[in-house]
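All protein chains but one are shown at their positions in the complex.
Chain IDs A, B, C and D follow the sequence of writing; residue 1 opens each chain.
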Amino acid sequence: MTVLGYLANGLVFSSIIVLGSIGLSLVYSIADFANFAHGDTMTIGAYSALVTFGAVGGLGGAVLGLPYGFFLALIVGIAVAAVVAVATEKLIYEPLDVDSIGLLITSIGIAFIYRAVIQIRFGSDFTRFDVRPLRPIEALVPYGVRITLHDVAIFGSAVALVVGLHVLLQYTDLGRKMRAMADNPDLARVSGIRTKRVKLWTWVIGAGLAGAGGVFLGLFNQLAPRMGFNLLLVIFAAVILGGIGSVYGAMAGGFLIGMINQLTPFFSNVVEALPIRPNWLATLIENLVTIEYANAIAFVIMVVVLLVRPNGIAGEGAT
Amino acid sequence: MSLLDDPKAAFADLTRPEWWVLGVSVAFLLFLFVAMLTGGLSPTYFLFLVGLAGMYALLSFGLNAQWGFTGLINFSVAAFFGIGAYGTALMTASGSPIAGGFNPLVGLAVALVVAFVLALLIGIPTLRLRADYLAIASLGLAEVVRLIVLNERWLTNGSAGLRGIPGFFVGWPVLSTFPEAMPGLRLEVVPGSPVFLETPFWQASLNGLLVVAFAGGAYLVLRRAHRSPWGRVLRTIRSDEDLARALGKNTYSFKMQSFVLGSLIMALAGVFYAHLNLYVGPGDLDPITTFYAWVAVILGGSGSNRGALFGGVVIVTIREGTRFLNDVALPIDPAPLRLLLIGVVIVAVMRYRPQGVLPPQRELIWPSAVDGGGTPETPDSGVRERKGGGGDE
Amino acid sequence: MSDGMTDDTTGAADGPHGGTDPVLSLSGVDSGYGEVQVLDDCSVRLDPGEIVCLVGPNGAGKSTVLKTAFGMLTPWTGTVEYHGRDIGGMAPEEIVREGIGYVPQTDNVFGSLTIDENLRMGGVARDGGLEEVIETLYDRFPIIDEKRGSKAKTLSGGQRQVLAFARALVMEPDVLLIDEPSAGLAPNTADDVFEDVREVNDMDTAILMVEQNVTKGLGISDRGYVLDQGTVRFEGTPEELLNDEEVSQLYLGG
Amino acid sequence: LSTTDDGGEGGEGGEGGEGGEGGDGGDSTEAYEIGMVDSQTGSLSAFGERNQRGVNLALSRVNEIGINGRDLDIVVEDSESENQGGIAAAQKLVNQDGVPFLIGAVGSGVSLAIYESVIEGTDVVQLSQNSTGLNLTEFPGLLRMSPSGRSQSLALSNLITDDGYDEVAITYVNNDYGQSLTDAFVDAYDGEVVYNTPHDQDQQSYSSVISEMNSSGADAWLFITYQAEFATMVNEVYSSGYEAQFYGADSVSGDNVLENTPEGSIEGMKIVVPSAPVEEENYQSFADAFESEYGRQPTSWAAYAYDCVINAALAIQAADEFSGAALQDTVRRVSGPEGEEVTSFEAASQILADGGGPDDVDYQGVSGPINFDENGDPVGFLQVLEVQDHAYEGIDFIEG
């Protein structure tokens, strides 16, 4: 595969990570805790879409190899994830009188509950959307890029969602209110911001994006009760890398992590091609820059990035 | 003050949640004791649970010394735990690819040294920087250590894990043969439900002894260190590092001390684990351990040593106790039920004991200084009398 | 500013003070934090168009009075009335909409937002005309005008204080509660701020203010209260307070 | 309080009350209680789910008839697919519930961990339902129902050589199972292994792995991994447009793989699986019963779990007391080569009830003839499956 090919794969995978990290980061800055149930919220979105798609079917036509019904399912997935998150906020988090780390622990419990419920309802085996898998786009293969129309759809929808969010944050008061709240909740109330409402919107957006991420993850790979949880570590890494609590940072972080994840084979090619001396060092590095160590490499790169940009990619306090 | 010096005062000193916890703990212990005597709970299994609880308590002591004391976010608990377990296993196990056959004391020493070096390696570059650095670097460290253990077969035996680990007391006088030497006992408290105490029980007792020694030692060290000027500086750092720096504290050095101390205690938990289960594998470095250590610290109340101890016990109760709830037949698929229960219990604890079960109550002032000072504990201004019911903020 | 409010209440029962109804009054309020009581049977009244100054030792409960009036704390007993309506326990974000503004003593700016955004946040509950008000405020406070695009956390202590004051003015409130407006201000800037308080007051806004700069604070006030241990110890015109030997000794540093 | 000498009590591993009670066999009407450690949650929970279907089916078979007039009861504990969870589960079963017979576990690593830390040194019988890792062979005390991966590896190497490939690319799941099978394969294979890299479980994408396999130039690709991971890889291979001849070891086959991969994507793939004798009538009836109960075809994993339960039940019936020591003695013999070959619990139990001893029965499982060897491994048949029209067709039988 060519560099272009790896990059293309990276773009698609990044799209999913980005959707996950934005929500995590948003909730982090507004509700002020690291939500460990975020991964499982993605799972909820995916399974809701699965049920919906199963019920409505293709609905006639298709775009980018995806039946209309799938897009309806996507919307339902987003909606259900958002509703579940809002319900959890109302029923569990809001009545709690604990600090942020206490909320974090609570969210671990919530994550278990979500996952157990899904496993009780759907079993623990994996499954896929009933969408016909596609072959790579012929025109791109000569360039070493092997992606399908589905991949294009994932990337395109993710970009649309991210742009939509950007517009929302930039051109409506909501974004500013969110930042004000993240900064100083008491003063926000003093200024007349209805903080509970802002918080609910945050959950809606964060969980909705997570739901979308889950649906795409299911399309990209497959659905399983642990799918979201397995992605959580990567998403956390992306969020920290981007500078905790910064939405645009999370986008950048998610993008980078997704890329690195897919680029390891390319790195190992590069390392092999480099004239490293002395020889033992070359051997050592070649042995370490391999797929086995892919996740470790991602982390090492992250730490290096942090050393270069001490405040995360987006810089301190940026949103 | 300790219970031994002055039991009365020690009791009078207890806060309300402490009374609550003490009461519940005593009741729970009594319950377990009765269960054991009547054959409802096997003493051997109970001792295994004690071992697990001790192990989680150690992990949570270690994490508490980092997060609870100083606010250091360490996501590589599993890595230090694994270093402890693998350190001793590689030295003592018959299946070790590099050494093996050494006395477990050597294993203990090696494990601690490796954990020490690793803590320095990750602390030196990150502790000078913003708090998130440690978080992310430790997240990475956990993964790196796990992958090395998994992939470097020449060193760690890879995915096959290490077998043939001796018990901790092998080679010690008396203790090494103690379980076999003890006679089998038959206790019959409730007629018809005899309780047998045989070799596995005595073996489990030794393990219990070991973990009590480890955890007790760690607790004593931490308790003294915490309620002291040293612990106070750590708490200042946790709350406002700049202030500590302005007052002339070398915060980098303090953070390093706290980080290393915590890491060593985590490694100790690993050492115990290896000699408890007699087998270690790469799966033992799974991040789930980190996860549970965090839950333990926070359920117990960050910053409190007693809380950390309690948190360790709570984790085992949640994880293993739910197995018993599972015995009750329910009409749904039992498999994920325990997961569900664990989730519900965690949420419930946070709901009903929000400050963590035992939040830090004590001031970090050298005990004798406060007690000797004879200052009134209660504020004496007339305005601040307590009034029941009241406003919320 | 809602003029209608004032009209509504003119018909209501006469208050204790010569026929004018207070816009804001705390009567017999006990209040505090958690289980700790701070205010003890505390009564404070603000008449239309007045500037009232609260003075007293540190920890007397002055800030607590403002917080209770503004819904940050719920009174345990007693009432908080705004134009005769009980607003005790109403949430601050709603009280803002009723026409009361509040400048907290500490943590009173959004550090990670720019000056401009801080002011916009002050106006989230406005219906319109936001841009115009903000421009007027910039004109009035050149010290922050220069820094429109800077993050508030980079401001000096005094600049911050001005910004906090300006933020509360964006709503053009009916009643303004200010906690130590001059703390940390250079003498000339403090004078400016007091001048501004006056100006705001001239536009029909009643002001309840806490001040430690007693000479200047009482200097622009119509009435003053001395608070100690959560209770009103003295009440009177500025002259009465400043000339009272005991008050001056105990509380005003005289 | 009295002192017992060590052997005197029939020496169950556990001291729990119930272990003692069951000691005297026939009189009681209480159910016999044995334990099982399964992957109910965690990364192998899908296998656990399959196992439970087999277990439940077997239990209903056994309890229709009963053992000495008593029921069989299985306490299932969750290993969370992890060593720590597995050990804790086994500790509870052995030391608390006092079971003398423990079925467990799924992953080879967990089975070994349990053996090493709980079972070894006691006389509790451990019988793993699914572990195929090679290392289990080194522990004669640890029985398993699924045959060792060694025979699979040998069979795979022959198969690939016979198909004329002298280069192969391998990817295996990075655990004891994957590693040991791969090592055995590499040892046995004469051609060149041009790519040999592990992958972690539960990843969201394996595209780097498959793109490297593709670049390796080998035309034969061997997958030693689990179903979910394999399905992911197949889909990625398909959507990348790569082509190769696929080979696989046991855990890559299953209905769920077929259901979740596109038609044609694994056409012609050959998989060596430890096999139930699918031709046999007893398997057919098992499969039918399974299908009518669960609406799907059984996997070989369910068949192993099924056989574990039946074998345990027979061992209990044949033993003169319900203790670990006695079961150690009978567990191998009821399915061992001596005795009359029977293919159902009903028939076997009849022989025992008619006064037959453990050596008078040779239970032939639905998963194979069983017959544990001296290392505790079953003889096991292997079957070569080929994917034809997106379905598995048996094309060959190999004896282990």
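The rule is simple: a contact is a pair of C-beta atoms (placed from the backbone, for glycine too) under 8 Å apart; a residue touches a chain by one contact, two chains touch by 3 or more.
The rule is short, and it goes like this: contacts and distances are computed from a predicted model.
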The complex's invisible chain, by UniProt name, from "NADH:ubiquinone oxidoreductase", "Pyruvate synthase", "Succinate dehydrogenase" or "Probable branched-chain amino acid transport ATP-binding protein LivG": "Probable branched-chain amino acid transport ATP-binding protein LivG"
Based on the whole assembly, the unshown chain contacts which displayed chains? B, C
Touch assignment to the omitted chain, from C:Leu119, C:Ala152 or C:Ala190, lands on C:Ala190
Can you say which of B:Thr44, B:Thr126 or B:Thr236 touches the chain missing from this structure? B:Thr236
Which of C:Leu46, C:Val96, C:Met121 or C:Ile143 contacts the chain that the document leaves out: C:Ile143
Missing-chain contact, candidates C:Ser43, C:Gln105, C:Thr136 or C:Thr231, resolves to C:Gln105
Could you please point out the chain C residues that touch the chain left off the display? 33, 36, 55-59, 62-63, 105-106, 143, 154-159, 161-162, 179-180, 183-192, 212-214, 216, 249-254
What does the interface between chain B and the hidden chain look like in terms of residue numbers? 221, 224-225, 228-230, 232-233, 235-236, 238-240, 242-251, 257, 261, 303, 360, 363-366, 368-370, 372-373, 375, 377-381, 384
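One rule holds for everything that comes next: only the chains that are shown with their structure count from here on.
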Chain-contact steps, minimal, separating chain B from chain A: 1
Which chains are in contact with both chain B and chain C? A
More C-beta pairs touching across which pair, A-C or B-D? B-D
Residues of chain C touching 2+ other chains? 72
Expected list for chain A, residues touching two or more other chains, is 119, 123-124, 225, 292, 295
For chain C, which residues count as touching chain A in their complex? 70, 72, 91-93, 96-97, 102, 104, 107-113, 117, 120-122, 124-125, 151, 167, 171
Contacts from chain D onto chain A in the complex sit at residues 41, 43, 45-46, 48-49, 174, 197-200, 202-205, 207-209, 211-212, 214-215, 227-228, 231-232, 235, 238-241, 256, 259-262, 265
As the complex stands, chain A meets chain B at residues 92, 95-98, 101-102, 104-106, 108-113, 115-117, 119-120, 123-124, 225, 233, 236-237, 240-241, 243-244, 292-293, 295-296, 299-300, 302-303, 306-307, 310-312
